[in-house]
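Since the structure comes first, as structure tokens, the remarks are kept for the end.
As you look at this complex, bear in mind that one protein chain is not there, while each of the others sits in place.
Entry: chain A
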Amino acid sequence: MASLKALRARITSVKSTRKITQAMKMVAAAKLRRAQMAAEAARPYAERMERMLASLGASVAGSPDAPKLLVGTGADKVHLLVVVTGDRGLAGAFNTNVSRFARTKIRELEAAGKTVKVLSVGRKGATFLKREYGSRIVGEISFQGKKRVDFSDAQAIATRVTEMLEAGEFDVCTLIYNRFRSVISQVPSAQQMIPATLPEGNAAASTGPQALYEYEPSEEEILATLLPQNLAIQMYRAILENQAGFFGSQMTAMDNATRNAGEMINKLTLNYNRTRQANITSELIEIISGAEAV
């Protein structure tokens, strides 16, 4: 049985661990709220962008000189996966889930004979994938040390992807990130970005009143600026959702850790008291039997 001193030391250490996890939980909760607000604030722009893209895309998609961003290169050989993960750990299975999802995707694609390239956004995903697929990683982006990620960061990534497309470095681009379903549930999901998937129901829209838009300047020119912007906004949304999900997951993980620490403390305290009583009892027995012997 452990000595009283050792038990006391353990209790203190678990107590301070509980304090830390509790503080982390609170910080995560505060950051989660901010991240959620940022994600919600970005939604109107994305929605309207989608609406415009639907009407524009429908009128241009058929033409042979439609931009590459919309229709792709026509081939399906080289896949670029943009994997968005958190920069930090201590968030339960958050990073592992999305990295595993990416790994499965890479395996599937390679089994189908495609070439895979990975652009990792966030430190944790890069370290996970490097072990097995280090040679496929073409770039790593991390926001570590940044207070908040704004649109220009997402735009920089989008520009990089566009440049890679223009240089013919890939044919299909897919975004892999943790979709934020709720605070306690984040779903790893894949979204194809290039060739762009036009929003549902655009076939109906092209015959509807939307097709009557006038364009200034021409459709092609608008589309040429709209598409990179759309790429950036999708990237931005993924990053924001990733962040909100990360803090949600971290909050849950830290809540669990706090609860576990509490249980541990109870168990240790019980053990400590038992040991203490046993010590007293044995001391008493010694004294009594000593007195009897006299």
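Here are a few things to note about the model shown:
Just so it is clear, contacts are C-beta pairs under 8 Å (C-beta built on N, C-alpha and C of every residue); 3 or more make two chains touch, one makes a residue touch a chain; residues count from 1.
The rule we apply is simple: contacts and distances are computed from a predicted model.
One chain of the assembly is not displayed; among "Sugar ABC transporter permease", "Sulfite reductase", "Proteasome accessory factor C" or "ATP synthase epsilon chain", its UniProt protein name is "ATP synthase epsilon chain". From the options A:A58, A:V116, A:M193 or A:L226, the residue with contact to the unseen chain in the full assembly is A:L226. The residue touching the chain not shown here, chosen from A:A42, A:V121, A:L231 or A:A244, is A:A42. Residue positions on chain A in contact with the hidden chain: 38, 41-42, 44-45, 48-49, 51-52, 55-56, 150-151, 154, 209-210, 212-217, 221-222, 224-226, 229, 232-233, 236, in rising order.
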